[in-house]
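Just one protein chain is left out here, and the rest sit where they should.
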Amino acid sequence: MIQQILSGLEAGSWYSLLAVSIVIVMKATDVPNFAQAQIGMPGSYIAVNLIGQGWPAIPAMLIGLALGYIIGALIERLAIRPLSSLGHFPMLVMTIGLTYALVSFVTITFGSEPRSFPAPWSEGGWLLGDLYIPYSQVITILAGIALALTLTYFFRTTWGVRMRAISENPGVARLLGINSGLVSSLAWGLGAVISTLAMMLHTQATVLADSSADPLILKAFVAAVLGSFTSLSGAFIGGLAIGILENLTGVWIGTGWKEAAALVIVVVYLFVRMPSLVKTIKPREV
Amino acid sequence: MSTAEPIADIPRWVSHPRRTRRASLTRLALLAVMLVLPWYLGGYYIYIVSLVLVYTLSTLGMNVMVGWTGQIGLAVAGFFGLGAYATSILHERGFPWIVALLVVGVFSAVIGFVDGYPAVRLFGFFLAIASLAFGDLILRVIIESDGLTGGGGGYPVQLLDFGGLDREIALYYLCLLAIVGFMVFVGRVLDGRLGRTMRAVNNIEIAAPSVGISPPKYKLIAFMTSGSIAAIAGAIFAQLLTYLNPDMFKTSLLITMLVMLIVGGVGSIWGSFAGAIFVVFVQEWLQAFAVYQRIVFGVSLMLCIGLLPGGLASLGDKVRERTSKRRERSVGAEQI
Partner (left out) sequence: MTSHTLALRDINVAFGGNKVLDGVNLTFSGGLHGLVGPNGAGKTTCYNVISGYVTPQSGSVTLGDTPLVGVAAHEIGAFGVGRTFQTPKLVPSMTVLENVMLGANRTYTTGHVAEFFGSKRFRAEERRVRELAYLGLQPFGLADSARDKASSVPLAVQKMVEIARAVITDPRVLLLDEPAAGLGASDVDKLVNALQQIIKERNLTTVIIEHDLHLVAKICTNLSVLHYGRIIAEGEPRSVVSDETVIEAYLGRRKG
């Protein structure tokens, strides 16, 4: 059971990180980015490539993360900012198109065979009685927590405060001289970095293929929903919860239903939040 | 409040509005062309056109939801799959296909109700996620009921018996019948009271209750109608493909349907047709390269949102704008 919970925390960390980046982007630029997981792919591929060519793991990952930032900022500048006046639905569709564009780009550039992530900690783990804890799991969970703490700190810094201001009250923020363009750029870049990190962590546990991002994105969105799209901590905890519940479902009910767990969670959650019924007047008295 | 006596000085056009039949010639011509198509096209191409018609139908279903009541309902791929599997299973068990179709149509409306009842009170974007999850859930149920559906292993569809008629051609006419039927249905709805009500829900949702219109009620109707239409399209789809596999109804299908909807033009009946043609064309043209298909779809989605929000259907209006502006300009020059 603890084994399941730990695996759940590991998967949950991926979802949490992605969910957090979704919320950051949403709060700063009001765009629901369906491509948030796919944005993390190019950076991960570069990192994996570099490691394959002999680079040490950490520098390779850092380069991947840097590339992730650049991609995020580029996409923001080219595809998002010009369309910033459109509503949620057009932007959602736009980002859906973006997922296809990104995944195709990755497939063409890097091919579609899965790659593995030979990091120094990929093999091996701790053995505690009945439990086998792979190093990669621990790293993932720690990375998630570390990121959460870093973000909490970040949002207290000047730029973090500016980002929060823009998301809460764009008009006033602009009047105060906060450059919304820079903040958007930063938000997307930051989001892309977190996504790249999430994808890299995912890769070290499994493999990296052009289809890797697809199953993750919906669950990340569910986690973001659990945080009402506005709360970073809600999204973070939501992601972890989904990971755990998912794994437990897989064990107790059946592996097929594991995939459905996130779906059921979101459907139930949203249905429950429905406002209570309102009473009606009897047939109209003349 | 009843007035039986005719009221003087009300213009004729108020009491007896002329039902505009401007474009009917073009439509009749198109219908004529469609009717005789099988004489000119070979079996495979008839299959392609049938596919276009089926996709047009499912896109019409999406349009009911998105175009008329402005809701981001993304469960359509799930209903499509539900229609495909459920009709085929009932047919296999001995029900006549039409009966199975009707049963599934009604059942999908019920499921649409279940999906919609809580969903209509949700804020737009949460609705998208909820319906997306719901559609996926339907698919998951299909996969898990592998006793009935064959699960991931696939399901061979019991073929409709058309007597001695050529199967491809008979299916084609079935599709044509379904499309014409729904276009008539849709046209009826749009012109009259229900159309005005839906437009009120779409455009002035805040003010609608002040005239006694309950937006959740009509959004729910849209949910149910949209689900039924998608399911019926799925049922015909099953007959076309003769073999079902859950992979066919995954998110990639939803995205393809979104492409049809957006590229064709949201809210436009002819847009649904144009979008379906576009998608099937790309799929055939780039058959061997799934990757390139995806690029085209992805980029066209992005381009449409950015540059052509009304989709292909709005091109006609844009051309008309340009030509009338040009005419104005030339007239002005003459007057100088």
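First chain written, first letter: the chains are A and B, and each begins at residue 1.
Here, contacts are C-beta pairs under 8 Å (C-beta built on N, C-alpha and C of every residue); 3 or more make two chains touch, one makes a residue touch a chain.
Just so it is clear, the model here is predicted, and its values are computed rather than measured.
Identify the residue among B:Leu41, B:Val180, B:Ala200 or B:Leu286 that touches the chain left out of the display.
Looking across B:Leu41, B:Val180, B:Ala200 or B:Leu286, the contact with the absent chain belongs to B:Ala200.
Counting contacts across the full complex, list the positions on subunit B that touch the omitted chain.
Subunit B touches the missing chain through residues 1-3, 7, 10-11, 13-17, 185, 188-189, 192-194, 196-197, 199-200, 203-204, 206-215, 217.
Definition applied: only the chains that are shown with their structure count from here on.
Starting from the mean Cα coordinates of subunit A and subunit B, work out the distance between those two points in Å.
32
Please name which positions on subunit B make contact with subunit A in the complex.
On the subunit B side, the touching residues are 66, 72, 118-119, 121-122, 124-126, 128-130, 132-134, 136-137, 140, 143-144, 251, 255, 258, 262, 291-292, 294-295, 297-302, 305-306, 309.
In the complex, go through subunit A and note every residue touching subunit B.
Subunit A reaches subunit B through residues 32, 79, 82-83, 86, 88-94, 96-105, 107-108, 112, 214, 218, 221-222, 225, 229, 254, 256-257, 259-260, 262-264, 266-267, 270-271, 273-275.
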